[in-house]
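Quick one: the structure is below, and I'll ask about it shortly.
Excluded from the complex is one protein chain; the other protein chains are retained at their positions.
Chain lettering (A and B) follows the sequence in which the chains are written, and residue indices restart at 1 in each chain.
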Amino acid sequence: MADISRSIKKQDTYGKTSGSIEYISDMKIEGALHARTLRSTMARARIKGIRLPELPEGYYIIDRNDVPGMNRVKIIFDDMPVFAEEVVKYIGEPILLVVGEERAVIKDVIDAIVVEYEPLEPEFGYVDSVIHYDYEKGNAEKYFDGSCRIVSGEYSTGYQEHIYLEPQGIIGLYENGKATVIGSMQCPYYIKNAVIQAMGCDDDMVRIIQAATGGAFGGKEEFPSLIGCQVAVAAKKTGKPVRLIYDRVEDIETTTKRHPSLIKFQAAVDEENNIKAMKVHVSLDSGAYIGLSGVVLQRAMIAASGVYTIENMSVSGDVYETNTVPNGAFRGFGAPQMFFGIEMFINHVAKEIGEDNLNFRKRHLAKQGDATSTGGKFRDPIIMGKMIDKVMDMSGYEAKRKEYSGRNDFRGVGMSWFLHGCGFTGSGEQDHIKAVVRIRKNTDDTVTVLAANTEMGQGAFTTLRKIAAGVLEIPVERVIYNNPDTDLVPDSGPTVASRTVMVVGGLIARAALRLKEQWIDGKEILIEERYKQPEYVQWDDKTLTGDAYPGYSWGVNVAEVEVDPVTYEVNMKGLWGVYDIGKSIDDRIIEGQIEGGLLQGVAYGTIEVMDTKDGKIRQRNVTDYIIPTASDCVNVESVVMDNPFPLGPFGAKGAGELPLVGGAPAVALAIENAIGRKVRKIPATPEYIMELLENG
Amino acid sequence: MAEIKFILNKEEVTVDTDPTKRLLDVLREDFGMTGVKEGCGEGECGACSVLVNGEVVSSCLMPAGNAVGKEIMTIEGFAETERYKVIHQAYEDEGAVQCGFCIPGMVIATESLLNKNPNPTEEEIRDGLSGNLCRCTGYNMIVRAVQRAAERGNGLW
Partner (left out) sequence: MVNSFFPKTYDEALELLDQRQMILMAGGTDLMVKKRNWAGLAPLLDRDVLFISELKELRYIRKSGGFIHIGSMTTLEDLLENELTPEILRKAVLLMASPGIRHIATIGGNIGNASPAGDSLPVLYILDAKIVVDGKGTERMVPIEEFITGPGKTALADREMIKEIVINDFKFDTVHYEKIGGRKSDAISKVSFAGGATYRNGRIDDIRLAFGAVAPVVVRNRKLEGTLKGMEARNLVSAVENLQQGYGKFITPIDDQRSTAEYRSKVCSNIIDRFIKKAGDAV
């Protein structure tokens, strides 16, 4: 049998290159009404009253009073309302929908609505903590008693906006008491549970169907639950299908983004230049509602020692609520923030104590069998040594670093080491998701995989089918996987957390194995497989101790830059990456994840600038919020090294988020090498670089 | 309102509409050409790209009135051509397609580039695609797809 890694053709390429695949805004639904959102213009205010114009026939206002069930969007922490209540908490918060047939009329209605506000004092910055976590490993405090040298560092990261090319879009229908929601999404069952809660109905009275999704990156993980609830409520009230499609400015201004962060480190270094203990504090800005910020905080905190083994750790973190747009999931989910912090810090410690940073880092690098930050264990082989050698060889890192350190010509190289815990943090899979997949052998001997995971460009259609086909030893063409429809597929969990191949693919492989054993030509057979947490994965959610993840993927990046001394702009000269994701289920798909993720990470570190003024986002369109074009990137040289994971299908681990994590620290370290100044903030814009050079 | 006459995908068409309306909206709504996408509405992302007399244009910036008498080709029309087949195959072979939303625009931009410059350098390819944003792929696999298409072009351009 051919090696599963060998790339195959994807099933939807023709539909995409020919423009024939329909995304949600392309679909024509008979009798559908348009909807548009009226939003708060205040960062924090009490709504004293809303003056509505006279509504023409066939036009409706949908607001909190129309929500049949609970006016709360189900997102881990249920604080976000479906429609604003008495107090609005961010500029852009949805107050109501205007729904009707003609967009021009809807516009007239919205323009005529007057909201009377009583302004309240908004809060910004890391002030109002709403979630606090901490954990301990060993006894960190002991080493801060004066016996060791203490090195400190403080690092900050900014917003990142997904800019999936397809803006948010969703359609709600309501017939015979059942709500159907179709849209651009990552997690059909998240939306289903949210709509059930908002509609106050039974489980079988909600149906969610994923439309072809034009990019997501976490931006369509929990956000669509909000608009899904809104259109379901609207469809029930109007008795017609309701179509809510965001335009780009609306999308940038009002949807979730990566949490900005401030991370403080203290390291206690002994006489032999070993870090004996570390204290770390993470601050995240959640925006106006908490949502899943607590989980982002956990992942960031768990990553506090990066790829290094630090025997004693005291880690704490806080989520701060502010009157700005609520933040949420974005590829990496807390790890990109922390890996920027820890990689810069470890290099700064080395510099501070006068040791070569490569030796310093190698000495602290985690080994198989070491305890993780939370006192779990790195059970599986770690091949970072090989990977580091390889990436240094590919890039000529050592020679370049020596050369560029000596010269004054603003060229530099930087190397980042990183990992990503695969799957949900801690007991999430076991306690909350409880994934189920089904696999149905049809009478014509094709096989349909029934799961709720979504294709959003990352290749899920292909990888999941290949896994089933590989186990069953049948051609991939005979395996069917369609966009999930919750009426037809079980809840295999969300398409997030780098779990799709490892966890869901793992379930599919197990189901396929059972099917293979029972296979009878011409007969219909249905197999169901449920998730079982591996016994050795022990996690205490209260103390945040134990194995946070069943497995880890690893990566190394080298970036080479040239900084223009006149304009302080960063020109990318080279990018290299070596990755351990267990086993590639499809080489070209993995290459696509690597290249796309790495560029997102590099841009997060350099040109993606977003800030707020008095709670209003200043970069509200793609002209002002800058992502790279084809002219802005360099060719990437990447290698994937096999390191099969026993619990993953064909040895595969997670690969979706890992490639982004290493991008920003690699380029920030390269900039440091180029300009001879410490970089403590991303994005490391030309303005920031100028500041560093001017202030010495 | 005015009668806007132009050639759409090789066919003469007429539409009675406000000439200041975006060509993007006229194509999507009056002619059902949903392969032409709205990604930003301000001419930055290229998802709305169409060919106007063989050259790539962001249709969200073009008022319908400026289409009068011109040859407009959308991805739907281009997908019927031999050149499309070569481009499609190259994109498929290089794994250049992920979520697909930028892709019709990329294909149109590819055609516009190769039409003028059948053997572009890598820099010229990147410049030719500079008006098409992609968030999934990191661009390099798309650049390689264009190189492959040019190599295989075999006199088509």
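Going forward, contacts are C-beta pairs under 8 Å (C-beta built on N, C-alpha and C of every residue); 3 or more make two chains touch, one makes a residue touch a chain.
All values reported here derive from a predicted model rather than from experimental measurement.
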item	value
Listed residues A:Lys28, A:Arg103, A:His132 or A:Lys532, member touching the removed chain	A:Arg103
Among A:Ala43, A:Ile131 or A:Ile245, residue touching the chain not depicted	A:Ile245
Chain B residues that touch the omitted chain in the full complex	1-2, 18-22, 25, 29, 38, 41-44, 46, 49, 52, 55-58, 60-63, 65-66, 68-69, 109, 112-113, 127-128, 130-132
Interface with the undisplayed chain - residues on chain A	36, 103-104, 107, 245, 247, 565-569, 607, 609, 618-619, 623-624, 626, 628-629, 631-632, 686-687, 690, 694
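Everything below uses one rule, namely that only the chains that are shown with their structure count from here on.
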item	value
Chain B-touching residues of chain A, taken from the complex the two chains share	7, 9-10, 12-23, 25-26, 162-167, 212-217, 247-249, 456-459, 588-589, 591-592, 595-600, 621-623, 627-631, 633, 635-636
Complex interface listing, chain B residues touching chain A	28, 33-42, 44-45, 47, 74-76, 79, 84, 87-88, 91-92, 94-95, 97-104, 107, 125-127, 129-143
